[in-house]
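The following block contains the structure, expressed as structure tokens.
Note that this complex is displayed minus one protein chain, with the remaining chains in position.
Let's turn to chain A:
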């Protein structure tokens, strides 16, 4: 059943040299277009896009499309995520754990707090596990030993506790507030 359904007349594109769509030569050049929620267009190589589990499954469901809309993702974090995945693919082809570690560390240290926090929902939505691990670790490092107020502004969280409620919660675990860094 399965073997007879593919190939012949489907190829409308004229430039294909080989009859089979997924030969070794065709792969690296194929581009996929990603559209961010603020309508910016990103052209990335297929191999990069396949790092995004969400995009990958989108293609498996509807292979004929060439533009993937990403309604939850804005342009800036998306461009940074693409940058990260491009590098990871190089490491995949050419495994070097030490270099990879170094790159991952540099990738997060040069980002601002806001950039880091903005990338987490993107990495989660696109299901890029490696990046999510790197980001979570980096964020944890930056809020380590910081005061509650600092972490609130770090994540941009609105405090919806009343002053009394918060004081009561702090009293309950007063021991945990010893030895916190000044901001």
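We take it that contacts are C-beta pairs under 8 Å (C-beta built on N, C-alpha and C of every residue); 3 or more make two chains touch, one makes a residue touch a chain; residues count from 1.
The criterion applied here is as follows: contacts and distances are computed from a predicted model.
One chain of this complex is left out of the view, and of "AtRab GTP-binding protein", "GPI transamidase component GAA1", "F-box domain-containing protein" or "KLLA0E22045p", the protein name its UniProt record gives is "F-box domain-containing protein".
Listed here are the chain A residues that touch the chain not shown: 37-38, 71-72, 74, 117-118, 120-121, 124-125, 132-133, 136-137, 139-141, 143-145, 148, 151-152, 155-161, 166, 169-170, 173, 175-178, 180.
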